[in-house]
Every structure is written in structure tokens, then in C-alpha cells.
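Of the protein chains in this complex, all but one are displayed in their positions.
Up next, subunit A:
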């Protein structure tokens, strides 16, 4: 390991291999300059040389701790070694001297090699030897002197080279260029070409051509979103007005002022959404409209300090932009008793937004329980039938009611009333035992005529308490009945 590292160091520091810095292409280019036009194909080789596939160094073991080599490779390493070396020799003869010190190879060495390269290229010596000022003009010259086809241009750009696109003057050329870029699936290049087209083409023409080029269109939309060119983006979207309504709707998130946001949402309702989406966006608008009214009202009430509920429970945050269910909770908390006619009353919200019964009961229960308004809780589940009898009913199941009450620290007296209403015996027993509703446990065992459990439960209640007495009397009764 350490030997390999030394080898590598030596390798990198020996001047012979300095040609591996980023600037090597310039060197080779200058050599090739004279015969450039004659040997056009050679340029490909030059290009290849600075592509990653060739520039990678495989010089031995990786440095550092990362050396999880692929185990499958061990068996075939000898044969592949030769293969690798010969592959290196192709293209340029300067690679022939590549040292054969590869002992085993690992995935990580591939990346490390390149990283070393990048770093050494940027180290002081590298920078000094190859003055960057010299480099630019050469590179520029390279661009102007040659007339790459659209295809070549795209290929060069894919490799991260600078290319001048100004050469493509006619609309035809530009479109070919765009199609080539799209065919290359490289977003970077597609975007670059689009920027060029955006700058050089009339808007109408650009839009018209994009209509038949969906991929490019998506790229441009994304680009405009990223760079925040709202004007052009909206123009583009309204030009197509296809399925882009939602991205228009999305804009509301960027509007901080609630009044403006409300106005904007109002404008969105008219957009051709699907029926389902339209109703959601309509609801969104209505909700925000409501919230603005409620907020103004309540802020006033709160600062006036005359409403008891606001004095006792000051609001933690404004209700603006909160979800519907949160708004419902808020109105159950602060405006429970209001008549249906007011905007802030829970029943009005329920009606306007068609909130399902379940959802409504859950939310109201949580809000009233938090205020410890047990009478309200009771009323929530009481229904009268036509004969005037009252009956307890919960659309969410009484076990859920118990859970919510318990979470709000309801006293045992309140809690056991609802535990008693849980239909399933086993659940009822579980809940009663868990929350120490002794009466319910005792009665349930009594109904089940389960002497053993009842006796066992005696140790769970306090000695000398009313519950113990109750258990004893039941047990005695049971005995008497048994005889």
C-alpha cells in the first residue's frame, strides 16, 4: 500500500507526465496547427484526449481508506491488465510510456485518479507554466476558425467545451441545432441552445417552433422558472394555455400580501382546470377570503381586550393561509356558539366547504376538549329521536372519542362516561383498565359474570375504597346466586 502510494507520488511529481494537466490540449493543438486543415480527422483524437475516458489515471492502489475493490475482478485481472494498457496506447503515442504498475484495480481509483489530476492541474506550478491568458485566445480562435456542423457543435458542447453559436444565422440552422441538442438528451446543451434562440429569434417564431418540440418547451419553461423571468414565462404559458394552468396557480405562493394573493386566486378560478381541480381552487379562494374577514375581526377583538376567550387564550398565530381543518378547529375554539349566519361560525364553515360529519366531529371534539367544555362534548354526541328520547351516537366510534379526551387530560368522571359507550367489550375493557375507569371495568366483568377476573382486579383498586366495596358486594351476590 505505502509502496504504491510512493510510486504514485513519484509519478505525479516527475516532470515527464506534466502533460496531463488540463492544458495539454493546447500543447497538442499547437503541434497539430500546421497540418490542421489537411488532417481534419486528427481533431477527433485531440478531442478524445481530453475526454474523461482517456484522461483517467489508473495508477495503482488508491490512496486513503477507500479500497473496496470489486471482488469479481480478481480472477480475470491478468488478462484485463494487458487489455487496459493497450487501450491506453491508442490515440497519442505519448501515452505509451505509461507505467505498468497496476496491481489491482478498484472502482474508487478511477475517481481518485481524476481528482488528483484536477488538483495538480491547479497547483502553483501548473498555473505558472501555462499562463491562462495565453489559453483563451487560442480557444477562441479554435471556435471561430472552424465551421462545426450543428451535430459537431452539440457534441463539443456535451463535452463541456465553449462553442460559439452565433454562426448559426438562418432559422433553419437554428432549428437543426435545437433538434440535435434535444436528440442528445443533454439538458445543459438544450438550455444553452434555447438561450441562444431566445435571444436571436422573434418571440412568436420561437413559440411556434416550440409547439412541435415538447421536450425543448419543457426545458425553456423550467429555465424561465429558475431564472425568474416571469413576464416571458407567463407569455409562454398563455400562448400554450394547455395543461399549464397549475403552474400559473403555483404563482400564488410567491405573493406575500394576502389581499393580492386573494385577488390572484380569484383570477385562477376562471382558468380551464378539470372540474375537480376547479372546485378545489374555488374552495381555496373562498377559504382565504373567509380567513381575511375572520382575521380582521378577531385581531380587533383581541386588541380591544373585551372578549373573555381571547384574553384567556391569546392567539398564537394568525389564521391566514392555514388549511381548512385548522381553520375549522380555530372557529370551534373561538367561535363555537355563533349563529350559522356569521362567517366565522363552525356550522357555516361545515356547510360552505361540505366538510364530512366525521371530520367535523373530530375537529369540534378536539377543540372543545382542549377548552375543557365537557357540556359541549356531551352535546356533540347527543341526538334526540322523534319521540324525544336522547341517544348517544358518535360517527367516529367512541374509542376514538376516549382517545382524544384522554389526550386532553379529561377527568376520569368524563372519560368513563364515554368508555362505557364503547361497543366492543374487549376494547372497552382495555380502555377502561388503561385509563383506570374502575367502575366500567367492574360493571363489565359483572355483566360477563367473570368472578376470576373480578377477584383479580381487586388488587388494582385502592384498599378500603368505594370500588373495593363494590367488588366485594358483587362477588357476594354472585356467590349467593350461584347456590
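We take it that a residue touches a chain if its C-beta (ideal position, glycine included) is under 8 Å from a C-beta of that chain, and two chains touch if they have at least 3 such contacts; residues count from 1.
Keep this in mind: contacts and distances are computed from a predicted model.
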**Message:** Which of the following is the UniProt-recorded protein name of the chain this complex doesn't show: "Vacuolar protein sorting-associated protein 33A", "Aspartate aminotransferase", "AP-3 complex subunit delta-1" or "A-type voltage-gated potassium channel KCND3 isoform X4"?
**Reply:** "Vacuolar protein sorting-associated protein 33A"
**Item:** Touching residue (missing chain; options A:318, A:413 or A:465)
**Value:** A:318
**Asked** For the chain left off this view, which of A:204, A:226 or A:423 is in contact with it?
**Response** A:226
**Request:** Give the residue, chosen from A:250, A:351, A:372 or A:393, that touches the chain omitted from the document.
**Result:** A:250
**Request:** Write down which of A:277, A:338 or A:443 is the residue touching the left-out chain.
**Result:** A:277
**For subunit A, the residues touching the chain missing from this view** = 9, 22, 48, 52-54, 56, 58, 63-66, 68-73, 76, 79-80, 83-84, 86-87, 90-91, 105-108, 110-112, 114-116, 118-124, 127, 132, 155, 157-158, 160, 184-189, 191-192, 195, 214-215, 218-219, 222-223, 226-227, 246, 249-250, 252-254, 256, 276-277, 280-281, 283-284, 287, 317-318, 321-325, 353, 355, 358-359, 362, 396, 400
